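A single protein chain has been omitted from the complex, and every remaining protein chain is retained in its original position.
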Amino acid sequence: MANTAGLSRRRVLAGALGAGGLGVLVACGNQVDQLQSAPYATNAARNTGGNAPAAAGQAVAATPAAHGSAMVGMDPNAIGQSAGTAPASGATATPAKDWQMMNQMHAAGVKAFLAQPKTLRGGQRMAYTMQDGVKVFNLTAKPVQWEVTPGQMIDAYAYNGVVPGPEIRVTQGDTVRVILKNELDEGTAIHWHGLLIPNAMDGVPFITQPPVNPGESFTYEFTARNPGSHMYHSHMNSAEQVTKGLLGAFIIEPKDKSAYPTFDKEYTMILGDAGLGFTLNGKGFPATEAITVNKGEKLLVRFMNEGLMIHPMHLHGMPMTIVAQDGYVNTPYKCDTVNVAPGQRFDAIVDCTEVGTWVFHCHILSHAESEHGMFGMMTALIVK
Amino acid sequence: MANTAGLSRRRVLAGALGAGGLGVLVACGNQVDQLQSAPYATNAARNTGGNAPAAAGQAVAATPAAHGSAMVGMDPNAIGQSAGTAPASGATATPAKDWQMMNQMHAAGVKAFLAQPKTLRGGQRMAYTMQDGVKVFNLTAKPVQWEVTPGQMIDAYAYNGVVPGPEIRVTQGDTVRVILKNELDEGTAIHWHGLLIPNAMDGVPFITQPPVNPGESFTYEFTARNPGSHMYHSHMNSAEQVTKGLLGAFIIEPKDKSAYPTFDKEYTMILGDAGLGFTLNGKGFPATEAITVNKGEKLLVRFMNEGLMIHPMHLHGMPMTIVAQDGYVNTPYKCDTVNVAPGQRFDAIVDCTEVGTWVFHCHILSHAESEHGMFGMMTALIVK
Partner (left out) sequence: MANTAGLSRRRVLAGALGAGGLGVLVACGNQVDQLQSAPYATNAARNTGGNAPAAAGQAVAATPAAHGSAMVGMDPNAIGQSAGTAPASGATATPAKDWQMMNQMHAAGVKAFLAQPKTLRGGQRMAYTMQDGVKVFNLTAKPVQWEVTPGQMIDAYAYNGVVPGPEIRVTQGDTVRVILKNELDEGTAIHWHGLLIPNAMDGVPFITQPPVNPGESFTYEFTARNPGSHMYHSHMNSAEQVTKGLLGAFIIEPKDKSAYPTFDKEYTMILGDAGLGFTLNGKGFPATEAITVNKGEKLLVRFMNEGLMIHPMHLHGMPMTIVAQDGYVNTPYKCDTVNVAPGQRFDAIVDCTEVGTWVFHCHILSHAESEHGMFGMMTALIVK
C-alpha cells in the first residue's frame, strides 16, 4: 500500500514535469524572470500530503502529523527519478541528491508565486444591506471544490463559496444580523469567536440553539460590543467543518479609534493546516497572496489561527509590534516571530522601512518548505 | 489489522447504541431536556482513541498524534452503519452523512454533561494534620482504574486514589511535610513544580534523592516560600507516570494578599492529554465538571498543564484577564484564548457579567469535538 502510494506519487511528479523536465539544469541567475517555466505541481502535491489533485478527496484525510512526517522523512529518491523507475534494490547508502532538479523545483515555485497566479480568493469584505438600522449579512454554507494551489482542487466546505468566508466588518455599536443557510449534508451552526453576545446567539448546538439542519436557515442578531480582530466559524463537528473551510474574519472597528495605534494598510492572515493542508487564507504557496506596501507605510497584520496546530509566524527584514491580542489592546512589544495558537488573534504593526521582497512564513519549517521547494504557509511582504 | 479494528469499533458503537438507536431522528428543540436518552458511549470511546472500555488497557498506548489523526481523517462510514455491515466495496465517493445520527450523538453528549454525571472526582482539597507547627500531608501512589468518562475505566496511576491527586494548599511561610508511600510496581519520586525549595527536596531520582522504590516511603519537608499556582508530580519515568495520573495542584496562598487581584470564587483546571486521553481534571467530556457562578462574581481560573501537548484554552462569552504566570503576578492582559504549554500555569480572572452556559474548551478542535459530538477537553462556565 505504502509502496503503491510511493509509485503513484512518482508517476504524478513525472507526469507533471514531463519527461523533458527531468534532470534539466535550470539557469539560475539573480533574476527569477530568466527561469524557464518549471513545474510547481509538486508543491501543490506537497501541500496536501503528497496526494495529486486527482486524489484530492483523500487529501482531506491527511493529518498535519502525517504531513510533517512526510516532509522530514521523505525519500530523497523521489526527486529526480525517471517515471516508473523503481528505487535501486538493496541500496542502503543515501544516494547523491539531484541538486539541479531541486533548484529547478525551488525556482519554479518562487516564479509562480511572484507572478501571483490568478485564483479565486476568499476573505473579501462582505456587502450588507441596511434594514431598519440593522446591518444584514447572508451566509450560505455548502460543499465546494476549492483551489488550494494552482490546479489543485480539494473537497471543502465554504461560506458563500470561498475559503476563508467573506470578511464581516462592522463598527462597534452596530446591530448585526446574519442569516445562515445550510446547504451541507450535515447540521451546522456559527460561533462568533471573540464577540461578546447574548448566550442564545453563541452558536453551540444543543447548548445555545438547535443545530441548523440541512436545508434550514437560522438568524443570528446581536450588537457589536467589543472591537477587534475576531472570527466566525462552525461550532458543530467543528474539527472537520472548520478545517474544511467554514471560517472567516469578523472585524469590529472601534467607535473611538484613538485608543488603537495608527496604520496605513491592513492585511488579515488566517492560518489553516488540516482539511485543506497548510494554508494562509485558504491558499498554499505559490497561490498565497503577496502583501505589497510602499516604503514608510505602517502595515497592520491581523493574525488569526483556525487550524489544529500552533504556528510561529516569522517575518523577514523588519520587526512586528504586537499591539492587541484577541482584540484587546495590550502593552506593545516587538518580535519577529509571533506564535499563534488555534483560536488566538494577534494584531501586529510593521513599520515598513526596508525595501525588498521579504518572505513571511510559519517557522515550523516543515509547514513551509520541502526538498521540492517552498509550499504551504509561505508568502512575502513586498516593500517598494 | 486496521480493518479489524474498524469493524470492532463499529460493533462497539452498535452495541452501545442498540439496534433501535440507529438511524432514529432525534427531536431537537431548543430544550435539551426533550432529548431522548441517547448514547454518549461513543464520546467515551473517542476520548481514548476509539478504544472501548474493555480495551482500556490499550488506550494508554494511544498517542495524542494518533488520536488527533483519527479525528480528522475518520471514516464517515463509521457513523450510521448498521452493526456488522461491511463498508460498501468499491465505493470511492464520500457517502452522504447520516446527519440525524450525528445530531443524536452530539445531543446525547450535551445532555449527559448538563446532567453532570455522578463520578468520583480528584483534586479535592487535602486535609492535613499539624505536628509541632508542621502541616503534614500523606500521599500514596498506586495503580487504580480511573473512570475518565461515564463507564469508561482506564488503567491509571493515582495519588490517594484520585486523578488529579488531592490539592495541597498552604500559606506562604508554612512548613510543609509530605510523606509519600509508593505502592506502584516501579520507583517514583515527587517534584514540587514551581516551588522554591532546598535541592534535596526537589524530587529528581539519582540527582537529588534515590528513587522511592516499590513498598518504600519518603518524607519531603520544606518551607512554602513563593505563593502561587504550582503543581506536584512524579519526576521518574515521568512521561508515563505523570500522564497516567501522578499529578496534582500545589497552591501557596500569599501571606499578604494585597498584591493579588481580588476574586469571589476559584477553579483549578489541570489539562491532560496522553495516558488518560484528552482531559480536564482527569475527566473527559461529558464527565468534565461544569463551573457555576452567579452573575457579577469574579472567577479565578488556575490553568495548569500536565500533558504532553500545548492547549489553547478558549472561553466563550467573556474575556479572561491573565494576572499571573507560573505563580508570579504579571502586568494584566486580556484575552479569550490562553495558550498553556506543559509545565506552565496561568491565573485568569473572569468578570462573570454575561448570563448563560458558555462552553470552555481547548481550541485545538480535534481535542474537543468529533463527528460523534463533543468529547475530551470541553466543559462550560454557567453564569446564573
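Read from first to last, the chains carry the letters A and B; within each, the first residue is number 1.
Operating definition for what follows: a contact is a pair of C-beta atoms (placed from the backbone, for glycine too) under 8 Å apart; a residue touches a chain by one contact, two chains touch by 3 or more.
This is a predicted model, so every value here is computed, not measured.
When the whole complex is considered, the residue among B:Gly187, B:Gly356 or B:Gly373 that touches the unshown chain is B:Gly187. Note on the undisplayed chain: of the listed residues A:Val144, A:Ile310, A:Ala324 or A:Ile349, the one touching it is A:Ile310. Interface with the hidden chain, as seen from chain A, comprises residues 28-30, 32, 35, 65, 68-69, 71-73, 92-94, 96-97, 99, 102-103, 106-107, 110-111, 114, 310, 312, 314, 316-319, 331, 333-337, 339, 354-359, 363-366, 368-371, 380. Within chain B, the residues in touch with the undisplayed chain are 57, 60-66, 155, 185-187, 191, 193-194, 196-200, 202, 204-211, 213-214, 226, 236-240, 242-243, 274-275, 308-310, 325-328, 330-331, 339, 341-344.
The rule is simple: only the chains that are shown with their structure count from here on.
Averaged C-alpha coordinates put the centre of chain A at 31 Å from the centre of chain B.
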